[in-house]
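Note that one protein chain is taken out, while the other chains of the complex remain in position.
Which chain is which? They are A and B, in the order written, and residues in each are numbered from 1.
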Amino acid sequence: MSKNSFFLARMLMWSLLRRRSRLLIALLGVTIGATVLFSLVTLCYDIPRQLSREFRSYGANLVFVKAGGVGRMSLAELNQAAALLPAEQLVGLTPLRYESVRNHMLPYTAVGVDFEEARKTSPYWRVEGVWPARSGEMLAGSDVAEKIRLTPGQSLTLDGRNEAQERYDKEFKVTGIVSTGGVEDGFMVISLSDMEEMTGEADRLDLAEASLTSNSAALSEISAQVKARFPGLEARPVTRVASSEETVLSKLTALVYLVSLVVLSLTMICVATTMMTVVLERRREIGLKKALGAENRRVAREFLAEGLILGVLGGFLGSVCGLFLAGAVSASVFGRALTPEPQLAPITIAVSAVVTIVACLAPVRRAVDVEPALVLRGE
Amino acid sequence: MFWKMVAGALRRQKGKHVMIAFTVGLGVSLATAMLGVMFDIGDKVNQELKAYGANLNVIPRGASLLGDKYQLAGDDGGEAAEEVLAANYIREDELYKIKMIFWAYNIVDFSPYLTARVKVGNEEINLVGAWFNKHLSLPTGDEVDTGMASMKSWWKIEGQPVDEAFPDGVMVGRNLAGKLKLAPGSTFEAAAADSGLVKTLTVRSVFSSGGEEDDEIFAPLALAQELAGKPGLVQRVEVSALTTPENDLARKAAQNPDHLSRQEWDTWYCTAYISSIAYQIEEIMPGVRVKPVMRVAESEGTILHKTQLMIVLLTILTLLCSALAISNLVTANIMERSVEIGLMKALGATNLSVSLLVLTEMLIVAFMGGVCGYLAGLGLARFIGLAVFGTSVEVKTVVIPITVLMILAVTLLGSLPSLRSILHLRPTEVLHGR
Partner (left out) sequence: MSESARNILEITDVSKIYGPLKALETINLTVPPGQWLAIMGPSGSGKTTLMNIIGCLDTASEGAVRLDGLNLAQLTRAELTGIRREAIGLIFQQFHLISYLTALENVMVAQFYHSMVDEGEALAALERVGLADRAKHLPRQLSGGEQQRVCIARALINHPKIILADEPTGNLDEANESLVMDILHNLHQAGSTIVVVTHAPEVAAHAERVIVLEHGRVVSDK
């Protein structure tokens, strides 16, 4: 029997290698199908994650304040609570401190932030000029800037009194004008460390904004945990951001899933039709083998083996191409590298093998059922 | 269905043609649906993103410093502006003009706000007047219904909606309702803080917004004007508009439209950028300042752009895929008919006439498949729209020429390799069984 198996392998090999152009057509079909399959499934896996990151441009979706919203918290307190946030979903965490300050006798609100983190939690801030990079630099809200005719590069002095009623003042250089269409337009934005240095009072935070890629259920969960473990603090989900994101994100994800499903099923049908044509072309060969005395099952099995080889080979090539395609799509759409999902490769190979075999099955059966005399006589 | 069609195709003599038509149909239906979705996705997603609320704030010019005081927790910088506010209002009877700008149809909803300080028991509370279900008749003859409800989609409301038809019906924030022990249906007395005017109000609903508003009362605008003693005036207007994602031109214009060149200015003015809509509202309503809410505007742009890009990529992928499948089948079909073609050549047909014959035949088959595919694609697009957005996706007419071009290109390109083989075919070889 081993000699025969060897001959079978030889026949299959030549059938694939010597009919190169036809093989290429079939292989191309299967490979494209597998590529689409692999990249779409990878993307579907990744898209909710990626989109969820995009949605972080709406800003913070969880706000930490002192319980009841009254009083100030310490950095240590905040850091303890922030340890509850899932690190891989945390986009940014900005502590904020507000102080009433004056400039030329006019009152303003100064807000102390960590600029690095603020850029992450509030990516929608539009800054004309540059972001402050070192101590003594600040951003001015657009309304403030308009009122007192500030332009980037100018300096101004802020003064005020701290809790101990001691006077303080400090000179700042305006590096940029921030406009958000929100409250920030009326603020003087300085760095938290400058504010602590200026007032001589450290470790007083009014609130902290966190931006997380978690869904609103997870946010409520975090909120509940904070409440249970740190009774002095409160983590409020920003309903407006969280619930709107839920609505929109679920629709976008559904859209991508649905479109992918449609594309996938049609691609598989295309693979199937290609395979069918390939098999149909070889009806005469099937007839001949039958005339030589081959049983139906044996002929069918040979063709299915060929389909299997094509399917596995196409699936493999498709997985490789698909990885690149998905990577390219992810890079061009989201500007971020894709997390590869290697476990999808065997699935892709299996699916394309099954699709190819199933696609071969019907025409092979049909061809095998035809009396060989009918096929061999004519033409 | 698919297997039935395939079985039918195999059984019939014209099986191959049916298969080609079928594949073309599949490709075209997919392309139609995807192109349809692609052209419509912007509007659809934009509509969805309205869930984030207003993207434009209209305020009196003098009140700019206040920003949107009532928007975010942690705002305590408003005392000084109180006096500025008092001097500056927008006239309610001018608001219809918002619906008459160049991009009027992109204005989805808008609502004015006026805050009155009232006393309920010993508590001093904000009573915010707004439009809920306001009907406007424009001078252009258009009728508009607008209000704040759809702009605050994240609010959870229990009870009957507030309506202009019930002038004393209000909705109460959750926190406040808890404090005052109010529930839908109960009544309470509110006295204006300034004039002492007392009104008996009915609670129509209790709402929760997750923000500052949970400590406020929302009422029809007329009631707030009466309590505040500011008849016919509003403090600010929130506008929700469909916008084109921001790009460099829009950012440049946002800083100062006067810095644009004439041509840039025209492009900018005639595109629904948030900044151009803001500019047009300022144009038509002197004395107001329109501030885009950056968090909404910027994010809309990003998300819209990404989604669109993704769908475009998927569409291209789909088109390539179906193009290859179709060309595969066409090639296979023509190669198989080498004997027939050899015979025609032996009978004296020129390469040109054989090629034309084959091409015409393929095009007819492809065209029939394409028509069926187009119709199926319309259905598919509708299905996707209904399933995802709850509204049907309208396939734009521009899809038809694209589809026709695609069928032509794919069929012609798909036939090319096989046509080449026709040209090289020598009749004697084929007819003598090789």
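We adopt the following convention: a residue touches a chain if its C-beta (ideal position, glycine included) is under 8 Å from a C-beta of that chain, and two chains touch if they have at least 3 such contacts.
None of the values given here were measured: they were computed from a predicted structure.
The omitted chain makes contact with just one of the residues A:116, A:169, A:203 or A:371: A:371. The missing chain lies against subunit A, touching residues 1, 3-4, 6-8, 10-11, 14-15, 17-19, 284-285, 287-296, 298, 371-373, 376-377, 379.
Definition applied: only the chains that are shown with their structure count from here on.
The distance from the centre of subunit A to the centre of subunit B, with each centre set as the mean of the Cα atoms, comes to 22 Å. Listing the residues of subunit B that touch subunit A in their complex gives 2-3, 6-7, 10, 15-16, 19, 22-23, 26-27, 29-30, 33-34, 37, 41, 45, 48-49, 51-53, 57, 64-69, 71-77, 79-81, 153-154, 208-211, 251, 254-255, 291-299, 302-303, 306-307, 309-311, 313-314, 317-318, 320-322, 324-325, 328-329, 331-333, 335-336, 339, 380, 384, 387-389. By the touch criterion given at the top, residues 25, 28-29, 32-33, 36, 39, 47, 51, 54-55, 57-59, 63, 65, 69, 96, 98, 100, 106-109, 122-126, 128, 143-144, 146-147, 179-187, 206-207, 236-241, 243-244, 247-248, 251-252, 254-256, 258-260, 262-263, 266-267, 269-271, 273-274, 276-278, 280-281, 325, 329, 332-334, 362-363, 366, 379 of subunit A touch subunit B in their complex.
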